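Only one protein chain is missing from this complex, and each of the others stays in its spot.
Letters A, B and C mark the chains as written, and numbering starts fresh at 1 in each.
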Amino acid sequence: MPRHLFEPSGFHNVLGSLEPAFTIADGDTVVTTTIDAWGFDGAGVKRAEQPNPMTGPFFVSGAAPGDTLAVTIDRMTPNRDEGWTGAPVAPNVVTPMAATELPKRIHVRWKIERNRGVATLIDAPPALKRLELPLEPMLGCFGVAPELGQAFSTATSSANGGNMDYRRFGPGTTAYFPVFVPGALFFLGDGHFCQGDGEIVGTGIETSFEVEFTVRVLKGKTISWPRGETAEDIFAVGNARPLDEALQIATTEMLAWLASDYGLDTMAASHLLGQVVRYDIGNVFDPAYTVACRVPKRWLAALAG
Amino acid sequence: MPRHLFEPSGFHNVLGSLEPAFTIADGDTVVTTTIDAWGFDGAGVKRAEQPNPMTGPFFVSGAAPGDTLAVTIDRMTPNRDEGWTGAPVAPNVVTPMAATELPKRIHVRWKIERNRGVATLIDAPPALKRLELPLEPMLGCFGVAPELGQAFSTATSSANGGNMDYRRFGPGTTAYFPVFVPGALFFLGDGHFCQGDGEIVGTGIETSFEVEFTVRVLKGKTISWPRGETAEDIFAVGNARPLDEALQIATTEMLAWLASDYGLDTMAASHLLGQVVRYDIGNVFDPAYTVACRVPKRWLAALAG
Amino acid sequence: MPRHLFEPSGFHNVLGSLEPAFTIADGDTVVTTTIDAWGFDGAGVKRAEQPNPMTGPFFVSGAAPGDTLAVTIDRMTPNRDEGWTGAPVAPNVVTPMAATELPKRIHVRWKIERNRGVATLIDAPPALKRLELPLEPMLGCFGVAPELGQAFSTATSSANGGNMDYRRFGPGTTAYFPVFVPGALFFLGDGHFCQGDGEIVGTGIETSFEVEFTVRVLKGKTISWPRGETAEDIFAVGNARPLDEALQIATTEMLAWLASDYGLDTMAASHLLGQVVRYDIGNVFDPAYTVACRVPKRWLAALAG
Partner (left out) sequence: MPRHLFEPSGFHNVLGSLEPAFTIADGDTVVTTTIDAWGFDGAGVKRAEQPNPMTGPFFVSGAAPGDTLAVTIDRMTPNRDEGWTGAPVAPNVVTPMAATELPKRIHVRWKIERNRGVATLIDAPPALKRLELPLEPMLGCFGVAPELGQAFSTATSSANGGNMDYRRFGPGTTAYFPVFVPGALFFLGDGHFCQGDGEIVGTGIETSFEVEFTVRVLKGKTISWPRGETAEDIFAVGNARPLDEALQIATTEMLAWLASDYGLDTMAASHLLGQVVRYDIGNVFDPAYTVACRVPKRWLAALAG
């Protein structure tokens, strides 16, 4: 299959029906770069404004509304030696009373050792001087153009993906997006060196990346919300506020998945999910929160054929 | 240390300042039994009414308001050959529109093979005939009497614990509860053979158990919400609605813990939590939802002393 | 009907199955006094601890589980010349980011002119020197003992009433409570000289009162949540978090009311409510928020008989 190199010359702060930057086809692989959430590239040069400037959009030939776009994240390689994070934790992840006591927001820098695959705090407070975080890269913001001619800021997310900030969207994962417009119009960016659940400081370790990904078009396969698959799990994603509603969306999408692909009606799916489901909180910081409803594949392998 | 056998003769549907059933001391171990959420014991005899009848309360000598009660769950052994679960998923874990399409609630039975440590559905739908779930027992409801002379139904949970339905409250875990009344008044029950995140069908596999636990009184150690510790993790628990608020409580309690025991101020704790924190959803079914803010101990071991 | 004078000698910080302070019967009127949220009486003497110490409980002869207790608030007369409020607005009624900028909480005093029925700020900031607020008294916290032997702090509210802080619970209103225990066990207190929607500073103008109320027992009439009736409106009350859930409870209870008493099935009730319903936010400060679903009686009078 073709493997394209695409070097972005412009970036976007919305996911919408914009002019395609590059056209690819079902099965193609792309190697490209992403800049960080503030617009800095691998050379430390500011290339675009925040929030989360996107590489793309990629027009995927043959993708049409009602299809699903599968995007496998093949590789994410940091392409500079520094990243940054915010602090303290966001006021919406502590009690309202505790929020009144939070210190002023700052940003701190992390040294990235690309050969060792670790990050360490520059000017670390004494207690954190020995802290080394391993590379567990992920795409904070990626997705396709939404329906109806809408365009959404890369600060938020919806049924089309976007700023989900979910740590399982990293190398080895295949993400699935509903296609709402011809060509799907795929965008990506906002790479994180690593990130905890919830993105509770408002950032992962933000840096720039070389990213390799492969697309497939699942003709006639219709889904409603983003999904994903790793070696161990399948998961469905809901993006909304509050967390309860994101969880409701994710669970409903998982029930649809188990029905269509695994033959489980609501009762059978409930017997299974009730005892094996896992919920992950992608982000609890952005305008839309993200919850994943996840099922380890080992339970699906146990289903009678 | 003393190891007591306590065979309960009565059960309670509230956690409150009730007459102690048994008095124990700091360091004591108790072997006792719990009945299931509907009140059935190991012989299949109905001994009490729902919801979640509790064994206890245990008066812990020396425990006083402002202390912390540590309860190590040493062992949970199912003491009968059947359990049960509900279905379908609760209407509050799917979208409101999907809720209108849910089938009527039923209960189904599971065969428990105690020697093999597995459960299988009795009268399973065809797709689930091969499904075997391993024993991962947990206490759905346990805790201490609340403050102010209050008494709370065992259907719900609060700062004193209660019906948290969090799967990490199983053997090997030490739970910590704030002590609000003299003697703490510890209750336990509602054992689950296993349970997924969120208790989204309203039950784990509900059955009766022989339970062994050990208490310690941490004099002068004051906490605000339940906490826990396993071999791998520490976690703080928030019980509230919606999930956002449970998460806020849990995060705030974890920040307090990191400050008092690990010397991390809010900024340092934020640098760490932002990139390593894990959130678990205990339950998203009961009147109060439960979220745990969890930190793997390996990161705490990396803190400079 | 009998009219009793009851001078309280003790007060309670929970609504629960406590020893009755006084026994009354269906149709009786009681004249009593309430102390303020911090426990100060009409003479400025501290009589009890916060939160919201209650007068009562009143055992209502003949009231049994499954009945409804109707309490008409006949009169509320402030019995001292000062009240107090808190400020600023609570951190949970502004955005989390705005919460981080709030000034520290203070309490301020209001002069009550009982003859004129107005309150004015003592040591008012210049802009508020001319502000006069008229007497619109209400009971912040009142209700009956909850089910199952539970006992709830007077800081919060539930199906049994409690700290609803809803400004339409004032003179002229008849409140309806589900009866959960023999005798109902009615408590009252936490009077406010006046209060805005939401009790967003955490207080109304808090003061002590002479209160006159009349009880009726509606035998065999079963309701699920508190209700109320004024000259113009009927309303059903939900107490929960978040506001969405309080609104859901209130709407569901109103649908039940319209079905049982007005013969409207869900479709007919929807046609009416959709175009005429009013929602009031009682409080958005306490552990449980309060929303009222209100229907002006003029629309009910228009129903075909």
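By our rule, a contact is a pair of C-beta atoms (placed from the backbone, for glycine too) under 8 Å apart; a residue touches a chain by one contact, two chains touch by 3 or more.
Just so we're clear, the structure is a prediction, and the values are computed from it rather than from any experiment.
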item: Full-complex contact with the absent chain, from C:Arg3, C:Lys46, C:Lys129 or C:Lys219; value: C:Lys129
item: Touching residue (missing chain; options C:Gly44, C:Pro65, C:Gly172 or C:Gly196); value: C:Gly196
item: Residue of C:Pro78, C:Gly228 or C:Pro242 in touch with the missing chain, whole complex considered; value: C:Pro242
item: Residue touching the undisplayed chain, where the options are B:Gly10, B:Pro96 or B:Pro134; value: B:Pro96
item: Residues of subunit B in contact with the chain not shown; value: 90-92, 96-97, 99-100, 102, 242
item: Sites on subunit C contacted by the missing partner chain, in the whole complex; value: 85-89, 92-96, 98, 102-103, 106, 108, 121, 124-133, 194-201, 203-205, 241-245, 247-249, 251-252, 255, 262-281, 284, 289, 299, 302-304
item: Those residues of subunit A which, in the complete complex, touch the missing chain; value: 13-14, 16, 147-153, 240-242, 245
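Please note the rule applied: only the chains that are shown with their structure count from here on.
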item: Chain contact topology (line, ring, star, complete or other); value: complete
item: Distance from the mean Cα position of subunit B to that of subunit A, given in whole angstrom; value: 32
item: Subunit A-subunit C separation of Cα centroids, rounded to whole Å; value: 47
item: Geometric centre distance via CA averages, subunit C-subunit B, whole Å; value: 34
item: Contacts with two or more other chains, residues of subunit C listed in rising order; value: 242
